[in-house]
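First up is the structure itself, then whatever we jot down about it.
Yeah, one chain of the complex is gone here, protein chain that is, but the others are all in their spots.
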Amino acid sequence: MKLNRKDILGIQELPVEEINLILDTADSFSEISTREIKKVPTLRGKTVISLFYEPSTRTRTSFEIAGKRLSADMISISSLTSSVAKGETLIDTAKNLEAMNPDVIVIRHGCAGTPHLLAGILKPSVINAGDGAHEHPTQALLDLMTIRSKRGRIAGLKVAIVGDIAHSRVARSNIHGLKKMGARVSVAGPATMLPRGIEKMGVAAHTRIEEAIGDADIIMMLRIQTEREKQNIFPSLREYSRHFSLNNGNIGLARKDVLIMHPGPMNRGVEISPDLADGSHSIILDQVTNGVAVRMALLYLLTGGTP
Amino acid sequence: MKLNRKDILGIQELPVEEINLILDTADSFSEISTREIKKVPTLRGKTVISLFYEPSTRTRTSFEIAGKRLSADMISISSLTSSVAKGETLIDTAKNLEAMNPDVIVIRHGCAGTPHLLAGILKPSVINAGDGAHEHPTQALLDLMTIRSKRGRIAGLKVAIVGDIAHSRVARSNIHGLKKMGARVSVAGPATMLPRGIEKMGVAAHTRIEEAIGDADIIMMLRIQTEREKQNIFPSLREYSRHFSLNNGNIGLARKDVLIMHPGPMNRGVEISPDLADGSHSIILDQVTNGVAVRMALLYLLTGGTP
Partner (left out) sequence: MKLNRKDILGIQELPVEEINLILDTADSFSEISTREIKKVPTLRGKTVISLFYEPSTRTRTSFEIAGKRLSADMISISSLTSSVAKGETLIDTAKNLEAMNPDVIVIRHGCAGTPHLLAGILKPSVINAGDGAHEHPTQALLDLMTIRSKRGRIAGLKVAIVGDIAHSRVARSNIHGLKKMGARVSVAGPATMLPRGIEKMGVAAHTRIEEAIGDADIIMMLRIQTEREKQNIFPSLREYSRHFSLNNGNIGLARKDVLIMHPGPMNRGVEISPDLADGSHSIILDQVTNGVAVRMALLYLLTGGTP
């Protein structure tokens, strides 16, 4: 089976078989990063450009390591050091990059839909590395991979997602992915952070964390974007933390073997207590490790590889 | 035949035979970027440092891709993240880099003559990637390559260059190159943007775009640097655009098969109308594609390669 598409834009449009294909491929690639010589010649002579309009360490580095371990030529462009300042349109920048014959363009942009716009215009594959509050599909794929590898399955699990659901592309992509793979999903957050009509996505929505995490197999804590405090979406960090952090006081509501996830970067002591972040339930760093494998799988499959 | 020089500093000092050598080599390299595996081991073990004191996406990325497709080790230094802020002289920075045994240093700098200064001091080859308003030889070479590949020749063609001639290193390098290759060149711009004595370069100078583009085979539109508006070099962008943009109203003055070029980044709707930028006469993206091939050729020839 080959991946039946040119681009990875979101989980919403990805059928279950392709998700499984990606996860299976990622599973098999994950071994490479544990070898003495962490490099295979698979993508030798392929050019991958990452174009980040928002700062990032984790995702950009993960793609760069993934590509280099596959021997691809990796080119990194950040809006800080580029001619973006010179007033060129995004489409012109992208068409210019396309003219240099890359195989894949990885893009992160603050505006939802940007990767889709480019994918429709460009010949190379486009991978969405996060578009506004819309989707972050590689994050959801690495989350699915992590759950599957830890629990052996996704179907039937109860997954709670807690935080600023309305503004989180991680939440959106994960809800799509988890529902497709058969999980039950509940979300919790302050009323101002729950998107209207969220129930239509097939999730149970709560305004109390306790309701969402009850009997959960998996709890995904979202990063609270502290800059939103100023926008009056919530009264104060302390207030938010008191009501919506995961801590030793409420973790007992979940299943005994609950797994705790976080896409990072974490605000320790705000959305999650430090001891839970570092404790035995946490699989936060497994997520990061699997991120490299998922991105290797995507780069491989999009450039024509078969598992 | 080998390239008879250590550095590429400007088109002014480049004899016709060497220009032809570079263009021929670039022609033969351009095929590599269309292969399934876009990589050859030619420059394995060579070190190329790019040192950019001005922001750039296009040129920096083009060099990086060119070098990586030849298997060179590419090191990128931008003044934003470097110790330039610490008050070291440019020459000391360059001598320090030289001490690390690079084969080629690619430099862009806001001051005219900087690459020449370094070339006289340093053992590695120096490529001028743009020095102030002086020269941008790799841009001119890729423009010549593009014209030659589209028209089969350069000699005898009429080429119009329109915009801020006085402050454009692209214009200067192209005038030198086009004249050497036997083209007829006319330039147009507001009187404040035409350098005094420009006719001595062998070009016809006009203050109306219509006069310059009449019967042109090629029209090169220059980027208007919008920050100059504040310096009162022209009254307003709208005014500039009304008199000097290329659009459907004046394109008919050129030859029917006229080709439109632009070094990028474009100000759509200012110096060029969007439909012409994207239309069938435009070879703007071919320029970008050829940029990679020209830079591959230069890196190859400067490190001792023979065609």
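Going in written order, the chains are labelled A and B, and every chain counts its residues from 1.
Keep in mind that, in the parts below, contacts are C-beta pairs under 8 Å (C-beta built on N, C-alpha and C of every residue); 3 or more make two chains touch, one makes a residue touch a chain.
Values in this document were obtained by computation on a predicted structure and should not be read as measured data.
**Q** Specify the residue from the set A:Asn4, A:Thr226 or A:Thr306 that touches the hidden chain.
**A** A:Thr226
**Q** Which of these, B:Glu31, B:Asp92, B:Asp257 or B:Asp275, touches the one chain of the complex that we don't see?
**A** Considering the complete complex, B:Asp92 is the one touching the chain left out.
**Q** If I consider the whole complex, including the chain that's not displayed, which of A:Thr34, A:Ser236 or A:Ser280 touches that chain?
**A** Final answer for the missing-chain contact: A:Thr34.
**Q** Specify the residue from the set A:Ser62, A:Thr138, A:Ser245 or A:Ser273 that touches the hidden chain.
**A** Of all options in A:Ser62, A:Thr138, A:Ser245 or A:Ser273, contact with the hidden chain holds for A:Ser62.
**Q** Which positions on chain A touch the chain that was left off?
**A** On the side of chain A, residues 33-39, 52, 55-58, 61-62, 64-65, 68-69, 78, 80-81, 223, 226, 264-268, 285-286, 288-289, 291-292 touch the unshown chain.
**Q** Contact with the hidden chain only, please: which chain B residues?
**A** Those residues of chain B that touch the unshown chain are 44-47, 49, 73, 75, 77, 80-89, 92-93, 95-102.
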